[in-house]
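Reading through the structure tokens given below for one structure.
For this depiction, one protein chain was excluded, whereas all remaining protein chains were kept in their positions.
When the chains are written out, they are named A and B in that same order, and each has its own residue count from 1.
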Amino acid sequence: MRARYRESTLFLYALGASLLAFVANSVKSLILPSLINGILGFALGSKKIPQKLLAALLVLNAWGAFINGLYFHNVGDEIVSIQAVTIRSGAVESFLILTLRFFLIVGSTLLMLGLVNVRDLIRSLERDLRVPSGIAFSIAYAFRLFPLLSKDLSEIRIARKERGFTSVVLSPKHLRSILLPMLNISYERAVWGGISAELRGLRLRKVSGRKPLGLGDVIILSALALQWVISLYS
Amino acid sequence: MRASRFTSIDLALLAVAGVISGVIFTAAWTIYNVSEVLAGPVGARIISYGLWFMGAPLAASLLKKPLSAFLGEFLGALVETLIAPAGGITNVIYGFAQGLASELGYLTFRYRRWDIISGALAGALAGLPAVGLDAQLFGVVGTPLEMSLWVIAACVSGAIYGAVVSAAALSLRK
Partner (left out) sequence: MRSAGYRVGEAVLRETGFDGGEGELILVGGASGSGKTTLLLTISGILSSLLGGWVDGSVFIGGEDLLRGDSPASRLVGLVLQDPEKQVLMPTPLDEVLFTLENLGFDESEALTRATELLRSFGLFDKKLDHVETLSGGEKRRLSLASAISHKPYLVMLDEPTASMDPWGIREVRRFVTDLIKEGKTVLIVEHKIKYFLDMADKLVLLSSGRKVSEYSRNELASRDLLKKLRGAGLDVEPVHEMPESPGCKERRIGEVILTVEGLECWHERKKPLLKDVSFELRRGEVLALVGPNGSGKTTLLKTIAGFHKGYSGEIVFRGGVRKAFYVSQTPDYMFLENSVEGELRLAASKTGRSFEVVTGKVPFYEERKHYPPYRLSLGQRRWLTLVIAWAHKPDIILMDEPTAGLDLSLLNSLFEHVRGLSEGGVSFIISTHDPRVLLGLADRSLVIEGGRVKELEPCKAALMLESIAGVY
């Protein structure tokens, strides 16, 4: 079954689901949306995003949630005590809430990333959501540039190593010394890119032909609304 | 619409600022987590938060036009979301709010100063919505004293990194 949908609708979905994460305050209200989005998101996202990265994300977030709980919410009944550290119910609850929020947010984002590719998303943003053409161009150009700048970075690190510097950034001064070459190289590229774009008529650009709302859009948006309702009334 | 006053070159530079800041934003997550263990919440904020505010002063120092700060930060956040969804799409929300705050920084100078000072201010102002959103999202709420410390730490960090990145961008002699 193919229900037609606009890519930008998924963007709105992810945004809406994440906003829900901000608003929902308890384990009860979060559990359903979080599990749905988390499971679907990680399942779909793992096709495009390397599993190692996803695992690292999970660990990083669990760790952050744990520390957060320990620092800020360690109140209530004692649950367990490890050496000098006492973990109380407050910390556990906050850990759960944060972890559920993480699943909701990251899950819905992965859902979006898993179902659309970036190029179509950018086009949809411009065509359906009426993002200004200039901005849409910047977004598309940024997407084009990203691997190029990654290559720049590794070449710069090679040169730094050769000239006797560490390749790891340890301080703002280091940061500046990596920023400078990256900016310098990209600057020239951007000027010529701008020239290329201007000559090819960027200024005249007007995109028309909005893709009509399809069944898929309706499904996606209703799913979002449903989750909000369920969550807020739990 | 304001955006049409951006030339094609401006738009291309905006993209460059967006990619560079997006990459820095992504790296900032690790730095934050590591420094939180070593230096506590205040220390972590001083060390890492400013990194997340760099998109605005970077873009503004390159373009020197109204709205460039906001767009730079926002675009960086968008890139960050696509590279590594560590914060998921909330990055976009943070980027939006931080971008607006930084834009206000340039506005207070009536869009006439585009230097290290305005860059530092822009970076510093972004600390406010960042801590505010944290409180809402992560329940990072503490005593008024703690919260003020965090806000100050975030703003100081923003000022430092804002100055660093503005200086770098301004030193590009075309």
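As a working rule, contacts are C-beta pairs under 8 Å (C-beta built on N, C-alpha and C of every residue); 3 or more make two chains touch, one makes a residue touch a chain.
Values in this document were obtained by computation on a predicted structure and should not be read as measured data.
Note that the undisplayed chain, when the full complex is considered, contacts A, B. Of A:12, A:129, A:202 or A:223, it is A:202 that touches the chain left out of the display. In the complete assembly, the contact with the undisplayed chain comes from A:156, out of A:36, A:156 or A:175.
Mapped onto chain B, the footprint of the missing chain covers residues 7-9, 171-173.
Chain A residues in contact with the hidden partner, per the touch definition given at the top, are 118-119, 122-123, 137, 140-141, 143-144, 147-148, 151-152, 155-156, 158-165, 177, 180-181, 184-185, 188-189, 192-207, 209.
Just so it is clear, only the chains that are shown with their structure count from here on.
Within the complex, the chain B residues that touch chain A are 1, 3-4, 6-16, 18-20, 22-23, 29-30, 33, 36-37, 41, 62, 71, 75, 78-79, 81-90, 92-93, 133, 136-142, 160-161, 164-165, 167-169, 171-172, 174. Residues of chain A touching chain B in their complex: 11, 14-15, 18-19, 21-22, 45, 49, 53, 57, 60-61, 63-64, 67-68, 71-73, 94, 97-98, 101-102, 105-110, 112-113, 118, 132, 134-135, 137-139, 141-143, 145-146, 149-150, 153, 172, 175-176, 179-180, 182-184, 186-187, 189-191, 193-195, 197-198, 202-203.
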